[in-house]
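On to subunit A.
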Amino acid sequence: MKPALGDATDIIGILASVIIVAAMLIWVERRLLALWQDRLGPNRVGPLGLMQVMADMIKMFFKEDWIPPFADRWVFVLAPCIVFITMLTGFAVIPFAPGVGIIDFNFGLLYFLALTSLSVYSIVLAGYASNNKYALLGGLRGAAQTVSYEVFMGISIMGVVMLSGSFNLREIVEAQRDGWFIGPQFLGFLIFLIAVVAESRRAPLDLPEAEQELVAGFHTEYSGMKFGMFFVGEYLGITLSSAIIVTLFFGGWLGPWLPPLVWFCLKTAIGIIFFILLRGALPRPRYDQLMTFGWKFLLPAGLLNLLATGAVVLALHG
Partner candidate 1 sequence: MARIEIDGELHTVQDGNNLLSTCLSLGLDLPYFCWHPALGSAGACRQCAILQYRDADDQQGHLVMACMTPVQDGMRIALTAQQARQFRRDNIELLMTNHPHYCPVCEEGGECHLQDMTLLTGHTMRRFRGQKRTHDNQYLGPFINHEMNRCIACYRCVRFYNDYAGSDDLQVFGIHNNVYFGRFEDGALQSEFSGNLVEVCPTGVFTDKTFSAHYARKWDLQTAPSVCVHCSLGCNVAPGERYGELRRIVNRYHGEVNGYLLCDRGRFGYDFVNSPKRIRKLHIAGQASCSVTMATDKFHTMLQAADGVIGIASPRASLEANFALRALVGEDNFFLGLDDSEHTLLNAIHEVMRDGGIHSPSLQEIEQADAILILGEDVTHSAPRMALSLRQAARNAAFALASKLHIQPWQDAAVRELRKQAPTPVFIASICSTRLDDIATNTWHGGPEDLARLGFAIAHNLNDAAPLPAALNEDQQALAANIARALRQAQRPLIVSGTSCSSLAVIQAAYNIARALPESAPQLAFTLPECNSLGMAIMGGKPLQQAFAAMNQGLADSVVILENDIYRRASTQQVDAFLETARHVVVIDSLQNNTTEKAALLLATATFAESEGTLVNNEGRAQRYFPVYPVTDPVRASWQWLLSVMTDSPWAHHDDLTSACAGAFPELATIVAAAPGADYTVEGCKIPRQPQRYSGRTAMHANIAVSEPGQPSDQETPFTFSMEGTTAKVPPAVLPVIWAPGWDSNQAINKFQEETGGSLRAGDPGIRLFEASGTQSWFNDIPPAFQAQPGVWKVIMLPHIFGSEELSLQSPAIAERCPAVCALLHPLDAETLAISDCDTVAIRDPSGTLIMNMPIRIEKTLPPGLLGLATGRPELQPLQSGMLVCLHKSDPLATDVSEERS
Partner candidate 2 sequence: MLSQLRSLWEVLKHTFVKADTIEYPEQRRELFPRYRGRIILTRDPDGEERCVACNLCAVVCPPDCIALQKTEDENGRWYPEFFRINFSRCILCGLCEEACPTHAIQLTPDFDMGEYDRQNMVYEKQHLLIDGTGKYHDYNFYRIAGMAIGGKTKGQAENEKPPVDVKTLLP
């Protein structure tokens, strides 16, 4: 099938809304964490503190754009752009609703996997270019963690691919008309969830950052807008991850009564909130625990899931 490109309004609309959502997430996360920690969170700037994002942005824009003299200048500038670009382009394949989306092609899922893998370059390069021991440690952790969890992530969603018989995300959504894949692929969902948290380096699996040990890990030396790009890149990552989870396991835009786009947004929002809840509730594991858990538990479990799904699919359709 020939890849279908969405029209210009779709592209601009999605790009704008995704960036705005990512930016607003700064506020949402702080408010939600405050809610769960019995605080109020930012509530002073504008109604409900909504303009906090604006205030933060103004602050970031006006900060001195400082590059440490000991840093590798060009790589240092490049690193935050990579995470921002990869995360943003990831949204290209997300099927927001029937007819709403930027691009629709057969290997959408592979494209997503490829882009999330690319984003690790940002971490590695930032850590390397900063020429700072904490940043380098953070970059190393990021590389190892992303490379490891990529494996289980890929394996965990193969079940979904088998069930739907396609890498095209729209077809995967359509394949869930009879039931979301969360049911048959529960194990796959769990593995994918963990892997996606690790991939997006969110707490509790934010070992490359790990403030308590590494100051701020790979972005120790970053400030101003370059730090802002890492920051927004992270929220883009959350949004993308939620969207893909919704697409793969929760039937995408499918749902009764409401328009498909609303369903999709609603489900994604719940996904995002869950990500924030994870951060608010769970402690960070030790680095070795993370790796052990990945290779010794998630890999066999993923393979098992693949085996079982394959067997069931063969049995039913073979």
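Candidates were picked such that all candidates are chains of the complex that A comes from, given by their letters.
Heads up, the rule we're going with is that a contact is a pair of C-beta atoms (placed from the backbone, for glycine too) under 8 Å apart; a residue touches a chain by one contact, two chains touch by 3 or more; residues count from 1.
Source: prediction; values computed, not measured.
Listed candidates 1 or 2 all sit in this complex, but the one touching subunit A is 2.
Interface of subunit A with candidate 2 (complex): residues 34-40, 277-278, 280-282.
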